[in-house]
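Report on the structure given below.
Yeah, one chain of the complex is gone here, protein chain that is, but the others are all in their spots.
The chains carry the letters A, B and C, assigned in the order they are written, with residues numbered from 1 in each.
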């Protein structure tokens, strides 16, 4: 019943099921899987796509010959399994060169190197057929605002994004960019901290039409924000080009838990939003298994991400079909049409009429709404007891 | 030395020094001051301006005659003291009518009433000479996403803002709008949770040029976000139309503490940004005294907001003049010009050359930056020991 | 199936279903219910008990005759409905007298008045048959540590608690005390911020045996802490004398949502802990309905608290009976007994043998645990799909 199909567009990054379980306080606990092994693992759990950072696939110090051999092997595994590559991205955070950022580094050589690295990585992504290119600027931030002017940082980021948009257009690539916000970690503060900041930043670019966002559950949750609301804004603006699904407690380190593992209810509203509005992109799981996991448990983790999404999708359909819930929603949003004359676009007449209208403020304040009842029905639907 | 002058543009809301000290767990502790009394109090502490919600000045159930008398008295107090009214706003949150929001209420009558009330409040603000009109949608949110569709909420907010922009244009008012974000409280989640979301929302309006933001320290801090970064984005985009200065611990209820009372260092970087970039608007203190305060202590609170701003402004000038700090900054951002050819706007030739350039990645990674040293100098400058 | 019974011990405070929906930004939206009306409402939703602050029942300025009449009416309603009064507490936070705290106030007269008020409130509680007396020191804190020495605050609190314990002993009351921690709100910081701090404080009292804790979900969640772990510590130490059930997002203002309304999974582990360990006290719901609610929705709120608890109790039994889950748990904690000689109490011989034993560290590190699988089974059990 909860079997993944290609049309569900479930994807994972090489770095997700491939995580070796290293963290700030501990050594790796699992052996590194090769990209080819990961592709087969993903096929086994029913995924549709695989995504990668340039250096997940090609080591940063690989020779051209090594690069070509790796790409060849990877393509062969893709062909064997039918797995596609919908998205790629650049690793601009692991190497010591990026210790003070990439596009916002105070060192002009690092900024140039970041562009150089990204153009090559875009070429690689395009070679593998990606349609979306993600930017996560994990090092684009500061521990002290004494060291970097935040206005300068915005200007540097814009210059880089405009350059790279022009590159894609120049090359004739059929590629969209998706920018990913995060408030902090590994930097003390990261610029463009939330999806909202990213959307605002995009509106200032030379080619805003080719740039959207890649919101991530964990990143918005780190700031204690309602992720579904952030996604709704992106979706409504036609800017939801990709999404990173995982889970995370509010106000914590970057946990990247299995989708739905922390808060079932917020995961439900997210899935419902995506499905109700017909989001057509990847359902990308940017998570990793607990450090306690062995390889079998890594597979259980990946299967769990998929199953929880499908279960919640089914719950969303139930919600939309539940007569009691739908009757409540109709009552909640009831409109007798008596004020229709005040709706819609502005006109001086409408404004004058509206200003002159007498409202029974006290009566308006006495009307309650059955939101406790509705929310309790939702909880019981989620718990499977209705 | 730290004496406020009109050119500093220090302003307070009627509701700030006028707070009676009620909170969710306690009764009022101070008597209500009349608007006239507050204007005199503000004159006494050296403020330049006073701001208000419509119902701070005019009770929601005042008769037209009462309204006119109140406005007359208020204008007289302004004239007596030289205090100006730079900003006004609408109270769309206290009355039970707005228990489920104003522009995003599920009740179409409440949405109409909110427009009605705001148009009247704009008229009042314009009558008193305001140039900026603030919108804080404190009730525009939800406790459960089952009850309100977040996409619908965005559309309703846009419809209201477009209507009100058209009203201002139609009336020929010389007025800008400033939208104020908040993540939560009093609603479980509030739409357009951060300044970033607001900036992105503004870009989708019919008249984006007349709409900017009114970021508030406490609101961004509630989400654990770097407020200076949010302000920098607004400033860089020409959208910083107003600002609410106060202080607040991260991840807490809305504390609205005296400016600089919680985090001296982040207040410093904020003042430095505003002064370095010549922000020309009000320095508005949207804070209130502790509930322990009596009227004398309320004045100490107001004086403290002003003094801390001026002390930090002076520190910012010291920072900019400190030879050791400036030498470090020059070293940090040093550029020998060798990569100038890769800078600036895109060209295919530049891209090709940059892709073909060989970078010494390892050498780039070995260069550290003296940010600990710089930050420690900053801390010592703040502590007054250099 | 999810019908409350007296043996479930579900209780509510007068202030919970009686909340008028006032908040820091808004006026009351519901009329005040009398204590008698609340008792009947609670009977209607199937509650077993009702709890109160002294001034929930008796206004702070009531005459002795008014007091007696109110108590008489309240007892009559209790008798009519069969509702019991398991717990009472003192309101030491609403009145302006307590603006700087009660037992920790800097004013010695306020400290004396707080003792006076509490002794009278204890008498009232005992008269109504309570077995547990709760202390929530909502004002026992500070906005600035300049104003109150935190060591002095601890000593003042201890002096007050020792005095009141002695009072109860002296009077021969059969009463236990339960101390309730909260990190902040309405004070900037509240002393004894977490349940852990309270447990540690209790160990320093003259009569620790009669004092336990009253942990509250929302209060521990405000600090982003795992509530189940805090309750486990209290339970294991024999100190769980009462519990406040509700729900709340991490790092937010005090939300007091319906039990299970925010995080279903953490509510599940809490219920499972309480039921597995046979907690025998009240299941007290310290929550209130959304401000959008009308009276019918307040009832839906109360019914929802109870239903969610009972559903989760049933899920906990399912978890304990699920063969696949139980098999995993057996595997996870498997012990072949080979190291039994190193277990239990210390002896020099055991220590020497253990120090001399050779461990295969690498092999130990290679063993993973199926925690992803187990957690996914738990999530699916909660979702009702297994």
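Quick note on the criterion: a contact is a pair of C-beta atoms (placed from the backbone, for glycine too) under 8 Å apart; a residue touches a chain by one contact, two chains touch by 3 or more.
On a predicted model such as this, the values are computed, not experimentally measured, just so you know.
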Candidate in contact with the missing chain, chosen from B:37, B:275 or B:375: B:375
Sole contact to the chain not displayed, among B:43, B:151, B:169 or B:249: B:249
Residue among B:29, B:142 or B:198 touching the omitted chain: B:29
Interface with the undisplayed chain - residues on subunit B: 2, 29-30, 224, 249-252, 258, 260-265, 289-290, 292-298, 300-301, 303-304, 307-308, 311-312, 315, 365-373, 375-376, 379-380, 382-385
Contact set of subunit C toward the excluded chain (per top definition): 60, 95-100, 106-110, 112-113, 115-116, 119-120, 143-147, 149-151, 153-155, 159, 162-163, 166-167, 170, 183-184, 189, 191-204, 222-226, 228-230, 232-233, 235-237, 251, 269, 273, 277, 319, 325, 332-333, 335, 338-339, 342-346, 348, 351, 354-355, 357, 359, 361-362, 364-369, 371, 374-375, 377-378
Residues of subunit A in contact with the chain not shown: 21-29, 93-96, 98-100, 138-139, 143-144, 147, 184-186, 188, 224, 249-255, 257, 261, 290-292
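As a working rule, only the chains that are shown with their structure count from here on.
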Centroid distance [mean C-alpha coordinates] between subunit C and subunit A, Å: 37
Computed distance of Cα centres, subunit B from subunit A, in Å: 29
Shared-contact residues (touching 2 or more other chains) in subunit C: 29, 224, 249-252, 261, 290, 292
